[in-house]
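Removed: one protein chain of the complex. Kept in place: all other protein chains.
As written, the chains take the letters A, B and C, and residue 1 is the first residue of each chain.
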């Protein structure tokens, strides 16, 4: 960490900061420039948020952190890319992965039909929500355990691994007994109790970026899971909140190459929740492949017009089949190396 | 809800939409303008998110919701302002309320010292975190139940009601056994499991607006608590995330008069977390009073430089005493009516 | 436009609104629902911002505009896509277009070297700034007319049409006498005096989206140019400002399919300014092709480390050659239809 003193800071102020740095266990390294004195606090600054307190000391202009605050999630901590095996699907490896299915499990019939569409299209995993985080308490909240059972039956019949959201640490045990991947949703990216909960699970986790979560915060949330003992985390960009209202959220595709630089974890993109309108899903799905994502998560519904949740952004089967062909073609251009 | 058809939409498309509206239980009301046909879907649209699915039907340009989606939280549902009694403190009434204390309970000594400062300054309630939501898994996570016990002892000694954060539905019972007000933090504003949890508590709830939460979404989160049976909810503006980085977040003070128009619930402002630097806390605290808030939540620490959490934004006792005087003066101007 | 009355609005209030609508030249259309009365104001609402004033009348809850506010820029106003011919380059047609070159014209040698790289790579147009909009008054402000002359000579030697920014209406005449396409920069998207200026030019305009401009506002700015008589406008997405700081701005690629739906004008993407780091330019360039853009604008510099402007985001020649191959491959997948 670097502490920049104000222009004209007095010697006493500089000494005070130096002493304070040493009193909290760091080594001070002074550097006097023409206009400013700069004091380095040498030592491991991660998790030591209190170092920011230097900012309130007289004569201090600002405090600049130098190290990135995550360890286990960083590229530095691990050679190569993490590949996560889910059944016979390898996420983060050379093969591009598509997870698809309806927003919510509504009925056995609806999910089975979706599952066959997903399988026929050549996708790798089935998604479907049993516990639904809904803005309104009056909206459909999901089928709960009954939904998990339907998902498990769909896996049996199709062989597709299933992904579903878990909303509370106290549900982790129940949910992991039925499904293959635990999803942490965008509204829970910084629900630290839940992060610790899935961190103690044996099942891989799909961690969604929140609408207002920075890339660094997303990696810190992954760090919670990794530090709790679960090293199988996939990250998922699903759109951030900006001033633009033409789309539901703003899909931040630059996050894909940024994450690939900073972390060894696989990166998935969910264009459906980001854009909120099915017409925009295919172009953004293709863009995600071209940007270097390891996989996609796409909402598909046999009858979107009567979906209980997120109908407007769900693709009909025929649109999805066609998109899968294009995804494959672009993946073959981008991932050939 | 209103469905705007595209220019030149065909009669068949209009008929289709009309039939669909009726098939999902609403009454259709047609209005043909010069350029556009507009179809109203008459009925209670709240919680009926699936109505948005009309957007994917051929010939439809857009779907415009008309009713606000919350009921119990709205001004329409209740005459007058809700006043919440916590011990002998009335939040939302004529008297301006100040909640103060350190970010985290660190030791008995630190909390007691803080509590006496808070009391001496004339504030109404004591705050202090026992369970701390921290971005980094390596940061101090709070004292847990031991912190709750310290808070309870501080209440005994000073008579001040205490407010503390609860981070998980499974902790509600524990936390409410020790404190007077349950706080839901900014990262949990849309943690629906937790909202239901505090909704079943008998203790009042201080619901913070998330960094990414719109005013409408905040009211929907309040609606979750109200709909679960707990009608004692105070809302708290604590800064939203914007592109500006000069302050930690952007304190959205306009939210105060907007909320006062839309809801009967009391509105508190937390300037400390919003700005992140103690120097900016007094002007923003005073501005919050002038904007019409019912109360403030301010971080005060006897030794901010050695605070384990949020030192840079904590006021020292002497600064806090002075601020309390100014708050009182402005409150007497603004709240005299 | 639709005026939604408050629940329980009085008949007198409804009558007042109705009379007011008629007094300002519109026809009122009443629709009484169970909870709300809704009044349509029938007529052309475009440019009639004053209609929003209804919002301040007693009993009115909100005013909802129905028509999109632009005409000439909208898909409704024109069949098919606009194709803009610049020399022998057709922007908006089947062939994908790449505009490349350095951020600023620095010297004749630097620009010529860049121009040959651009040509060798197979790009279609050369870019280079002679008038540079710089945040700091102490930064290099461009070579001015001398820069324009260098650009004109580069065109002569390579046959590549040239694009350059014009910063003030009073410079339009000078700039258009040297170059082929007038660029309006991101900080001038709503500089209405400049928009009218380029609207009176005979040269095509490349209109960049501002960091703070919504898609609708971008189309309104295009409308200014179209309404002034210049119907050759290309739109350019170059990143918007969000809370994320890992990239300079957030490239909003969803804007591409949204714009293709709403307007007949061609859409170009500038990934260089959006991301601000050369490593991220190739993945985002490829993503833009896959998202359906008509072209790209990319910064290339023979010696980025010594560039006077935007060095960190400029590609070296060898990186650019390789990227051009990948762009072509993806374009051949996406644009084959």
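Definition applied: a residue touches a chain if its C-beta (ideal position, glycine included) is under 8 Å from a C-beta of that chain, and two chains touch if they have at least 3 such contacts.
If you're wondering where the values come from, they're calculated on a predicted model, not measured in any experiment.
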{"item": "Identified contact with the non-displayed chain, of C:241, C:260 or C:273", "value": "C:241"}
{"item": "Selected from A:242, A:277 or A:309 as touching the chain missing from the view", "value": "A:242"}
{"item": "Option touching the unshown chain, where B:37, B:110 or B:250 are the choices", "value": "B:250"}
{"item": "Interface residues of chain B (partner: the chain not displayed)", "value": "212, 214-216, 240-247, 250-258, 261, 274-275, 279-280, 283-284, 286-292, 326, 329-330, 333-334"}
{"item": "In chain C, positions touching the absent partner", "value": "20, 24, 46-50, 52-53, 55-57, 69-70, 133-140, 167-171, 187-188, 190-194, 210-212, 217, 220, 223-224, 227-228, 241, 277-278, 304-309, 311-312"}
{"item": "Chain A residues that touch the omitted chain in the full complex", "value": "2, 4, 7, 29, 31, 33-36, 38, 40, 42-44, 64, 66-67, 76, 212, 241-243, 245"}
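Following the convention adopted for this analysis, only the chains that are shown with their structure count from here on.
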{"item": "Labels of chains that are neighbours to chain A and to chain B", "value": "C"}
{"item": "Remotest chain, chain C as reference, centres from CA atoms", "value": "B"}
{"item": "Separation of chain A from chain B, taking each centre as the mean of its C-alpha atoms, in whole Å", "value": "25"}
{"item": "Where chain A and chain C are represented by their mean Cα positions, the distance between them in whole Å", "value": "31"}
{"item": "Numbers and ranges of chain A residues touching at least 2 other chains", "value": "212, 241"}
